[in-house]
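Note that one protein chain is taken out, while the other chains of the complex remain in position.
Every chain is named by a letter (A, B and C) in the order it is written, and numbering of its residues begins at 1.
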Amino acid sequence: MIITLAAFLYIWLSDFKNTKGNIKERAVFLLLFTLSLALAILISAGVKTISPIKAIQTLFDFLHISY
Amino acid sequence: MDINRRNMAFTVALFLGGAMLLTSYVTDITSWEAWVPALLAFFLSFAVVSIYLKLTKKYPEKHLPEIFVCVFGKCAGYAVSWAYVFFFLVIACFNTYSVSSFFVGYVMPETPDIVFTVIFVFICSRAVRLGIENITKISIFIFFLISLFIILNFILLLSQMKISNFLPLFDHSFYEYLQAAHTELMNPFGETVVFLMFADKIKNNDFRSALIWGIIIGGVMLMLVVIRSVAVLGVTISISAVPSYEVLRLINIKNMITRIETLYSFLLLILGFFKVSIIYCAISRLTAYLTGLKTEKSIINSVGAFLACMTAVSFTSGFDSVNWGTKYAAFFATPFVFIIPCFLLLVITVKRKGEKAK
Amino acid sequence: MKYFRITVSLMMIMVLSGCWSSRELDELAVVMGIGIDKSGDHLECCTQVIVPQNVGSGEEGGAHGEKPYTNFITEGKELSTCISKVSDTTGKYVFMSHNLIAVLDEDAASDGIYKYLDYLMRDNQLRLSVCLFVTDKSPEEVFNAEAPLFEIPSINLSKISEGFPESLSGQNVTVLDFINNMMCKKKGSLVPFITLVDGKIKVCGSAVFNGDKMTGRLDEEDLKGVLWIIGDLKGGDIVLDINNNTLSLRIGRIKSKTFPVLDKNGEIYIKAEIRGDLYLVSDDANMINTIGMDAVVEKLNQSVEKEILTSLSKTKKMGVDIYGFGDMIYRKNPAVWRAIENTWENRFKEIRVDISADFSIIETGSIIGSVKK
Partner (left out) sequence: MLRDYLIKKLNGVFYKRDEPQSQSPLSDEIKISGYLNTNLEIVRKITKNCSDVIIREFLMGNIRAAVIYIDGLVNTLSVDQTVIKTLMYGTDDNCEPCCIDEIINKLIVSGEIKKVNTVNDGFEGFLSGDTFLMADGIKEGLIINTKGFEKRSVDDPQTDSVIRGSREGFIENIRTNTALLRRRIKSVSLCVENIKIGRETKTAVDIIYLENVANSELISEIKRRLIKIDIDGILDSGYLQYFLDDNPKSVFSLVDSTEKPDIAAAKILEGRAAVVVDGSPFVLTAPMYFGESFQSPEDYYIHSVAATMLRVIRYLSFFVSILALPAYVALTTFHQELIPTQLLYTMAAAESGTPFASFIEALMMTVVFEILKEAGVRLPKPVGQAVSIVGALVIGETAVSAGLIGAPMVIAVSITAVTAFVTPAQANTIVLLRYILLVLSAVLGGFGITVGLLGILIHLMSLKSFGTPYLAPLAPLRISDLKDTVFLAPVRARLTRPHGLSRKNPIRQKLSD
C-alpha cells in the first residue's frame, strides 16, 4: 500500500510544478491532493468503514428503499 | 465544435457496451427472460434521453452546469452540480471496482484489487489527458474491433444454442420485470446523462442524432450479448455471476479454440476503460467548471487519485459491489437521471410561460 | 516524456512488490480428471495429474518406463479439502482449468451430488463443460484403467463421451446440462454408467438421476429406446430381423420432435415424431428386393416404436421423468403445468405417448442385390 502511495506522490509532484501560474488552479489541486492523500493513508491503514457508498446504503436501508 | 456526429454516436455505443460486464444484476431476477427487461429498458431509455434532448434544444451548446446555472440561478445551480459530481464519482467508482473485482475474481485470483484499480485509473487519466475529442476519435476503431469479436463469439456458440431455453415466455410477475427494467435502465442507459457534459463541444443537432444513434447501436450490441447468454445457459443464467463470461467458457472447437474467455475479459477491460474514462472526463470538466478553472488539464491526476482511493475505500469485496448493484444503484441513480432533468424541464416551461404571459 | 517516466515508475513499483499470480509452467500440477468416492461419511478423491516429461512417449515407453500420469488419492470431509490436499502431496499448484471429466461412484451418486456440482461450478478455473460419469467400481480403478489408444485414461473417457452421439450407447452429460435439468421442472437426467471389464473401460447403460440423487439404472436396451427420443443421434446401428434373417442399418441423422398436445377434453398427451435417414449396411438375405423397400421400412418403424414403448414403460415404473415431458408442458403453457404440477409423479406414470417413427433408407451401399446362392 505504501508503494501505491509513493506512485501517487510521484505523479502529483510532477503535476504540482505545472500549476505554477494560476493560484486558483493550485488551490484546487492542493485540495484534491490532501483529500486523496488522506484517503490513501486510510486505505493503507486498513480502515475501510467510512465510505460514501456505505453511507448511502445505510440511508436507503433506513428509508428501506431497496429491491 | 470539433466532435463530429459519427464519432460521438460510436462513443455512446461503446459507453453502453461497458454494461456487458454487469448484466448479472438483471439475470438473477428474471432468469431465462433477461432479454425482456433489457428490451423494455431499451425502449424506456428513449423516453429518458428525449428529456436530455429537450434540454439541449432549449439551451444549445451549453453543458450541464451552465444549464443549471441558467435555470436555477448561481448558488442553487452550483449545489445541484456538486450533487452531480458526487453522482458521477459513485458511478465511476462502481464501474472501476466491478472491472477490478472481475479481474481479481476470475482472471488473476492472487493479485490485490488495489493494483488493478490504480493501473486502470492511471490509464484512464492518460486518456482523459488527451481530451474528449481524441477519445471519441478512437471510439470508431475500437467499436468495430469489439463488435467483430462479439459477432465471432455469437457464431462460435451457435451450435450450443437451444431455442427451448427462451420458451416459457412472460412467466414472471410484472413487478419482477419492472424491477429488472429499472435497474437496467439506470445502469447503462441512464448513465448517458454524462454526455450532457460534452454538449458544448458538439453542434446541437449533431449531438441529438449522435445520442439517438449511439443508444440504438449500443442497445443492439447489449441485446446480442444477453440473447447469446440466455440461449446457451438457459435456466442456469440466474445463478451465474457474470453470464456473458460464463458462456464463453463453453466454446469448444476441435479442442483447439477453447477456454478463450480470458481474451473476452480483456475486451471487457477495454469497454470498462472507455466507460470510466468518459465519466472521469466528465467529473474533471465539471469540477474545473465549478471551481472556476479554465482548463481541467491540471487537476486530472488529482481527480484520478481521488477516484482510485475512493474506489478502494468504498467496496470491500466483490459481493459488496454486486449487492450495491442489485439493490441500491437503481434508486441512487433515479433522481439524477430522471427526476432532476424532469424538474428542470418543468421549471423551464413554467418560466417560458411566465415570460410569454408578460 | 513525462508519460514514459510515469509508466516506468509504476512498473518499477509493481515489480518491486512481486508479481502475484504468476506461476511457471513447471509449477503447475495439471489436473485432467477428478474421481469422487464416498465411503461412509468421509470422501476419497482421486485426481489424475499429468507428468509432462513422459507425455507423448506412449503407455509403456515413457522416458524411463513411467506412465505419463499419476493418480493422487486424498481424503477429506469436503471435496475442496481433498483437492487442496493434492497440492500438499505434489508440492505444486493444483491447476484445474484443463480438467475434462468428473467420475462419481455409485454410493456418492445415490447420496446426492449437488455438493460436488456446487464446487465444480463455483471454482473459476473449472469449466461448465466438464463431463460427468458414474461407475460402480471405485474411481481410482477407472483412472488406472488401461487406455490403449490414448495415453491418459481421462482423455480416453472424454473422447468416449464425445463419441456418444455417434454410437447409440449413451448421451454426453456436462455439468451445465445436469444443472439445467435440475433447475427444470421435475426433470430427471441420465449420466453415462461405466464399469471395468478386464482392465478396460466399458460403458454400459446409464444412471438415472431424480434431482441430484441417483435412483436407478438403465441397461443398454432401455437406454437405446430413451435415446431415440431425447438424443440427437448421428451414428449407431440397428439390427432388424424380418422372418428370421437379419438386416443391419447405420443411422445417418435422426431428428426427434416431442411436444405436448392438449386435446379436446382437457387431457394431455405427448406426441413424439422421429424422422431420420439410415444407411443399409448388411442385408445378406437380400430382403430389400424380395419384400421391397417399403415393407422393410415399415418393419423398421414398428421395431423402433416397440423399443421405445418398452423403455418408456421401464422408466415409468422408475417414476423419473428423464424425457422432460413435464418441462415441455411448462414451456408450452405454464398455466396448465401449474395445475398438474404437484400430482405429476403419478400423472407421468400413466401419461399416453404416441410415437410415430418415419425413417427412410437413403443408401443401400455399393451393391444392389446380394449374391445369388
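Please note the rule applied: a contact is a pair of C-beta atoms (placed from the backbone, for glycine too) under 8 Å apart; a residue touches a chain by one contact, two chains touch by 3 or more.
Keep in mind that what you see is a predicted model, and the values were worked out from it rather than measured.
Participant: From the listed residues B:Cys70, B:Ala83 or B:Ile138, report the one that touches the chain absent from this view.
Facilitator: B:Ile138
Participant: Taking the full complex into account, find the residue in B:Ala83, B:Leu178 or B:Ile260 that is in contact with the omitted chain.
Facilitator: Per the contact definition at the top, the residue touching the missing chain is B:Ile260.
Participant: What residues on chain B make contact with the chain left out of this view?
Facilitator: Within chain B, the residues touching the omitted chain are 6-7, 103, 107-108, 111, 115-116, 119-120, 123, 126-127, 129-130, 134, 137-138, 140-141, 255-256, 258-260, 262-263, 265-266, 269-270, 273.
Participant: Using the document's contact rule, name the residues of chain C that touch the chain not shown here.
Facilitator: 1, 3-4, 7, 11, 14-15, 19, 21-26, 28, 30, 32, 50, 52-53, 55-56, 68, 95, 97-98, 125, 155
Rule of thumb we're sticking to: only the chains that are shown with their structure count from here on.
Participant: Central chain, going by Cα centroids?
Facilitator: Closest to the centre of all protein C-alpha atoms: chain B.
Participant: For the pairs B-C and A-B, output the one whose chains share more C-beta pairs in contact.
Facilitator: Between A-B and B-C, contacts are more numerous in A-B.
Participant: Averaging only over C-alpha atoms, locate the centres of chain A and chain C and give their separation in whole Å.
Facilitator: Each chain reduced to its C-alpha mean, chain A and chain C end up 54 Å apart.
Participant: Once you find the CA centre of chain B and the CA centre of chain C, what distance in Å lies between them?
Facilitator: Between these chains, centre-to-centre, one finds 41 Å.
Participant: Could you work out how far the Cα centre of chain A sits from that of chain B, in whole Å?
Facilitator: A distance of 23 Å separates the two centres.
Participant: Going through chain B residue by residue, note those that touch at least 2 other chains and give them in order.
Facilitator: Chain B, residues with two or more chain partners: 115, 118, 122.
Participant: Residue numbers in chain C touching 2 or more other chains?
Facilitator: Where chain C meets two or more other chains at a single residue, that happens at 6, 10.
Participant: If we count contacts the way the header does, which residues on chain B are in touch with chain A in the complex?
Facilitator: Within the complex, chain B touches chain A at residues 29, 86, 89-90, 93-94, 114-115, 118, 122, 179, 183, 287-288, 291-294, 298-299, 301-303, 305-306, 308-310, 312-316, 324, 326-328, 330-332.
Participant: Going by the contact rule at the top, pick out the chain C residues touching chain B in the complex.
Facilitator: Interface residues on chain C, with respect to chain B: 3, 6, 10, 14, 20-21, 97, 121, 124, 127-129, 176, 179-180, 183-184, 330-332, 334.
Participant: Okay, in this complex, where on chain B does chain C touch?
Facilitator: Residues 105-106, 108-112, 115, 118-119, 122, 126, 164, 167-168, 171, 233-236, 239-240, 246, 249-250, 252, 259.
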